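All protein chains but one are shown in place.
So, chain A:
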Amino acid sequence: MKNKDLYNYILGIADNTLILGQRLGELCGHGPSLETDIACTNISLDLLGQTRSYFQYAAKLKGEDATEDTIAFLRTERQYVNVLLVEQPNIDFAHTIGKQFLFDVYHYLLLEKLQHSKDVNLSAIAHKSIKEVSYHQRFSSDWVKRLGDGTDESKTRMQDAINDLWRYTDELFHTTASDEAMIAQGIGVDVKELKTSYYERVSAILDLAKLDIPESKWFQEGGKKGIHTEHMGYILSDMQYMQRTYPNMTW
């Protein structure tokens, strides 16, 4: 493949939206209330729609018989390069929201910069997506504040969720060799530069939510290299089942 680095770079963005979209989709019909159920599945739909745009572009670069579907459904676990954060289980609503919040703040900062990418396709997708992500960020931030500054029970759960998920935040700012190649060409976003604003924004919301900002400096990584937590296999078996069982099936 001629544009291997660009292809890898796109997957590095789109695997995050794919897996988080899949996770949120699990709540369809299972959300804690009708409104939150609808919200989570609407956000899921936005994320999967964005994923389609990225994968359609990636499929063109890959050529051969690649389509958005083969990229989404027919890779093995080690070939997915999403960050560990997005594959974490929903557990309870506080964890669902905590994961969403910690991703949304990053996602918004990323798209803000990606709008200025020298690659016109990526820039167009970013312009489109950021409008949707500003709604996501608002929704998850609001819920972090409501749960954190709510009852004793909701506060404890929200704090536990933030403490559990904190270890996955540092990986958002790691780069791969393909990322670095794309940054050098003005196509990719240097996520290392987003780190300070990220923690400032996250901390500001946690303050408003009257939650403690975790002090732990121990972080977990691996997703960007294809090394995932034990949860990933379960997601893929769910997500890939139909295409593996009935190859090339369509609706």
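Some points to look at:
To be clear about the criterion, a residue touches a chain if its C-beta (ideal position, glycine included) is under 8 Å from a C-beta of that chain, and two chains touch if they have at least 3 such contacts; residues count from 1.
Assume contacts and distances are computed from a predicted model.
The subunit not displayed here is recorded in UniProt as "Phenylacetate-CoA oxygenase subunit PaaJ", chosen from "(2Fe-2S)-binding protein", "Phenylacetate-CoA oxygenase subunit PaaJ", "cytochrome-c oxidase" or "Amino acid/amide ABC transporter membrane protein 2 (HAAT family)".
For the options A:Gln22, A:Thr96 or A:Ser129, the residue in contact with the chain missing from this view is A:Ser129. Of A:Asn3, A:Asn42 or A:Gln243, it is A:Asn42 that touches the chain left out of the display. Only one residue from A:Asn8, A:Gln50 or A:Gln159 touches the chain missing from this view: A:Gln50.
Although one chain is hidden here, its contacts on chain A can still be listed: residues 34-35, 38-39, 42-50, 52-53, 120-121, 123-125, 127-129, 131-132, 135, 138-139.
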